[in-house]
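All protein chains of the complex are present and in place, except for one that has been dropped.
Chains: A, B and C, in written order; residue numbering restarts at 1 for each.
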Amino acid sequence: MEDLYREYILDHYKSPKFRGHLDDYTLVYEDDNPTCGDHLHMELKIAPDGTVADARFDGMGCALSQASADILLEHIVGKPVEEVKAFSKDDLLNLLGISLGPVRLKCALLSLKVLKGALYGLNAEGAQK
Amino acid sequence: MEDLYREYILDHYKSPKFRGHLDDYTLVYEDDNPTCGDHLHMELKIAPDGTVADARFDGMGCALSQASADILLEHIVGKPVEEVKAFSKDDLLNLLGISLGPVRLKCALLSLKVLKGALYGLNAEGAQK
Amino acid sequence: MTVSDFSRILDARRLRADFPALQRATRPGVPLVYLDSTATSQKPQQVVDALAAFYRSRNANVHRGIYTLAEEATAAYEEARQKVAAFIGAAEAAEIVFVRNATEAVNLVAYAWGRANLHAGDLIVLTEMEHHANLVPWQMLAAERGVRLEFIPVTPEGALDMAALPGLLAQEPKLVAVSGMSNVTGVQPDVAEIARQAHAAGAVVLVDGAQLVPHAPVDVQALGADFLAFSGHKMLGPTGVGVLYGRRALLEAMPPFLGGGDMIRWVKLRSFDVNDVPYKFEAGTPPIAEAVALGAAVDYLQHVGMEAIHAYEQAMAAYVLPRLQEVPGLHLLGTATERRGAVFSFWMDDIHAHDVAQILDHYGIAVRAGHHCAQPLHTKFGVPATARASFYFYNLPEEADHLIAALYKAKEVFA
Partner (left out) sequence: MTVSDFSRILDARRLRADFPALQRATRPGVPLVYLDSTATSQKPQQVVDALAAFYRSRNANVHRGIYTLAEEATAAYEEARQKVAAFIGAAEAAEIVFVRNATEAVNLVAYAWGRANLHAGDLIVLTEMEHHANLVPWQMLAAERGVRLEFIPVTPEGALDMAALPGLLAQEPKLVAVSGMSNVTGVQPDVAEIARQAHAAGAVVLVDGAQLVPHAPVDVQALGADFLAFSGHKMLGPTGVGVLYGRRALLEAMPPFLGGGDMIRWVKLRSFDVNDVPYKFEAGTPPIAEAVALGAAVDYLQHVGMEAIHAYEQAMAAYVLPRLQEVPGLHLLGTATERRGAVFSFWMDDIHAHDVAQILDHYGIAVRAGHHCAQPLHTKFGVPATARASFYFYNLPEEADHLIAALYKAKEVFA
């Protein structure tokens, strides 16, 4: 399967490095995609110097939504929060290296939506600090 | 103008024989066609032997609605009420001798509608015995 | 204005070739002279082709489809939304709700916005020239909720009596709903000025754009419309699709109207949560192919140019009006010469409107007869019915000449 199911995506889906929970986190957020039941929970630990010290996600959903979360977290850990805040939709799509139709776009971008929710301190239903 | 505006129809429209009122009538009815503002009032005098002794109409509207009333009354005066009751839409169209689209059909048939209203003793708004 | 002057504005003769229906004959030997575009416009081949092409190669249901065909259909549908948004100067495509027609658009506002925001004693200001589509929905609301209706009067010339507006606005209406162009008189009220005053009085402004949008350049920002309703079929598009434009803040604050698929975010057995605008108002499978074809119609109109269309029809109005007024015994409903389109409703001494229309049809000329869904305006002018001749950019001055000649014939028949 070329394109969408490149090894890269499938690897991150089947063997995610950042799936799980942190013992101690600074920011947390979760959201879902009710149309398809994708769900994503994200925890971030921000270091005193303002970088993302560590991060984890948990959730369920399609390969794309879950792999995208893993790839995204891999990319941001170690980076300054200010830089991460500027991370855009197009940046993520570049990272994934695939082109997507509108429905799958929502799957792929759920991770970014949850990340931004955490960074901007939104209140997620059911998410507790 | 062939067809619709045959001399026959135009003659009845321009010089109706039965336009007017009766001094004394047995049945009366009136109705209208709100889409186009056609209005028709009809008075019938029924003789003791059950025939239509005389009839008149009054009203305003298109040539077709008014001519059709005149033609219809000319046809029924002198006939037994029971026979007139059986007079159908097709009978009237045959009498008029023209073929009509749905909108004009309503104009042409208003006279029959009012006649039937009078014969079956319906209550017309505004019509007094 | 001579006949040749028209072609400097716009090459109607060339454009007509795009409209297959305009090539047909009413009867063998009698070419069609279509003067009823106010009821519905004819369609250029480009629009029919857009419909056929959609069904031939991109047909699928929209939203949520992952497969290629569904993605193509969704992209085509959303592209049409963007075209319509750009066409009327909406701030964003999400402010465009696809409905069936202008009538449904007004009803949507009456049901969803009206029932949430209007209460007994509240005032709605309309005008005496409204089409039933911008009248009956408010009457229904008035009957149900005890809302009051007041009307900007129409002058003997058919224009709005703007002097009456301040007095009505002083009563602090919640809504001012006014037609951008009368389908009877062709009069185009100064909606921007009405909206300015209405907003100053705190009212929401709905514009019935069913006639305005097809015939003049429209920018909702300049117009000051909070809501704008119009129909695809009157602007070269197919039947079955219309548009409600609404300012995002208003649309977002409104409860939904129709319930069903697509308008929801989630559904449980006993409750649901609504989707974002505009989907919140698009329950069920939308008129997909129709919206796509409306996009093609917008392309066509923009290609011709709305400024040119407007100028051409102004010229046509200036050409036709005096000629009609010369016909003895002919009375125009609406004699205004300023701010008007090329729509003419009239009655004739001794000839009922139906008979006028029938005789004109005999000469191949398609005009409408009746109250044109504006019965109160006809009542005001004391006539039950008029005959109406309306012109679009594809009509030629020769067709107007043909109309005038046929009216003289009608007088002969009934002489």
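Everything below uses one rule, namely that contacts are C-beta pairs under 8 Å (C-beta built on N, C-alpha and C of every residue); 3 or more make two chains touch, one makes a residue touch a chain.
Since this is a predicted model, take the numbers as computed values, not measurements.
A.B. asks: Tell me the shown chains the invisible chain touches, ordered by label.
C.D. replies: Over the full assembly, the chain not pictured touches A, B, C.
A.B. asks: Out of C:174, C:247, C:310 or C:354, which touches the unshown chain?
C.D. replies: C:354
A.B. asks: Looking beyond the chains shown, say which of C:158, C:173 or C:286 touches the absent one.
C.D. replies: C:286
A.B. asks: Considering the complete complex, identify which of C:158, C:240 or C:397 is in touch with the unshown chain.
C.D. replies: Only one of C:158, C:240 or C:397 touches the chain omitted from view, namely C:240.
A.B. asks: May I ask you to list the residues on subunit C that touch the chain which is not drawn?
C.D. replies: So the residues of subunit C touching the missing chain come out as 20-21, 24, 26-27, 32, 34, 36, 39-40, 42-43, 47-48, 51-52, 55-61, 64-70, 100-104, 106-107, 110-111, 128, 131-133, 135-137, 139-140, 142, 149, 151, 231, 233, 238-241, 256, 258-264, 266-272, 283-290, 354, 357-358, 360-361, 365-370, 373, 375-376, 379.
A.B. asks: Quickly run down the residues of subunit B that touch the omitted chain.
C.D. replies: 34-35, 101-104
A.B. asks: What does the interface between subunit A and the hidden chain look like in terms of residue numbers?
C.D. replies: Against the missing chain, subunit A presents residues 1, 3-5, 10, 14, 34-38, 61-64, 103-104, 107.
Going forward, only the chains that are shown with their structure count from here on.
A.B. asks: Please compute the C-alpha centroid of subunit A, do the same for subunit C, then give the distance between them in whole Å.
C.D. replies: About 48 Å separates the centre of subunit A from that of subunit C.
A.B. asks: Counting only Cα atoms for the centres, state how far subunit B is from subunit C in Å.
C.D. replies: Chain centres of subunit B and subunit C, defined by C-alpha means, are spaced 39 Å apart.
A.B. asks: Using mean CA coordinates as chain centres, what's the gap between subunit A and subunit B in Å?
C.D. replies: Those two chain centres are 80 Å apart.
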